[in-house]
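Structure below; questions to follow.
For this depiction, one protein chain was excluded, whereas all remaining protein chains were kept in their positions.
Now for subunit A:
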Amino acid sequence: MHLPTTVTDLLTETGAVARFTSRFWREGIKPRYEWQEFLRQCYLIGYQSLPLVGITAFIMGLVMTLQSRPTMARFGAESWIPSMVALSIIREIGPVITALICAGKIGSSIGAELGSMKVTEQIDAMEVSGTNPFKYLVATRILAATLTLPLLAVLADAIAIYASYIGVNMKGVTSLALFMNNVFDNLAFSDVLPAVIKTFFFGFAIGLIGCFKGYNSDKGTEGVGRSANSAVVISSLLIFIIDLIAVQITDLLGFN
């Protein structure tokens, strides 16, 4: 029995990603560490994504508040808006939207950068000089994405909640203290922790797929474009799959 080409391609690709991941755990986290490059990547991935993530989070918090107000008002539950919006943002929308934005911004840039280094033989040049390009190029980017994405997501949550406060005040008057009281009264540790933990996995997936696609790029400039594109598509899909698994695990552990 022959499997269709798309199925065999998918299985081959999955196997290659698994080997790439195991290489990361074997080589990437062993000393000697590339601290300088790691910090540079944290700056590029984290700090330079901040404006985009911040603006999106602000709009997201504001729009959610304005959109939910009429429905909540119909049920006389306007006072629940702060906690409802905060819960939605912290548990789900903040981490997922931040991860999707980063998949677009970081995934494509890592895929294109490493892809162009691959086709211009720069990665081979590192390899033949006896230095480990995997450690320098891949490990630093995966670790930087894994560690900065949770920070970006927490920051996005905070900005979105503040934007919600502005939204609430657009058609009424509520003090910041009262708003925050309402938010934190209904917020438990079990709402925050699973959401933060899953962002580490989102970051890992974005860094891993971006690096995998770029590092294995071929066929010249066309290949570079394809690497960048598929890095975004696959990491976005992975984010939803990880999110689905995270929800199931959270449910099993009784955090819901």
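What we mean here is this: a contact is a pair of C-beta atoms (placed from the backbone, for glycine too) under 8 Å apart; a residue touches a chain by one contact, two chains touch by 3 or more; residues count from 1.
Convention: contacts and distances are computed from a predicted model.
This figure omits one chain of the complex; the name its UniProt record holds, of "Electron transfer flavoprotein subunit beta", "Pyruvate ferredoxin oxidoreductase, alpha subunit", "Protein-methionine-sulfoxide reductase catalytic subunit MsrP" or "ABC transporter ATP-binding protein", is "ABC transporter ATP-binding protein".
Of the listed residues A:56, A:83, A:122 or A:190, the one in contact with the hidden chain in the full complex is A:122. The chain that is not drawn here is touched, among residues A:22, A:48, A:131 or A:248, by A:131. Mapped onto subunit A, contacts with the missing chain fall at residues 27, 32, 117, 120-122, 124-132.
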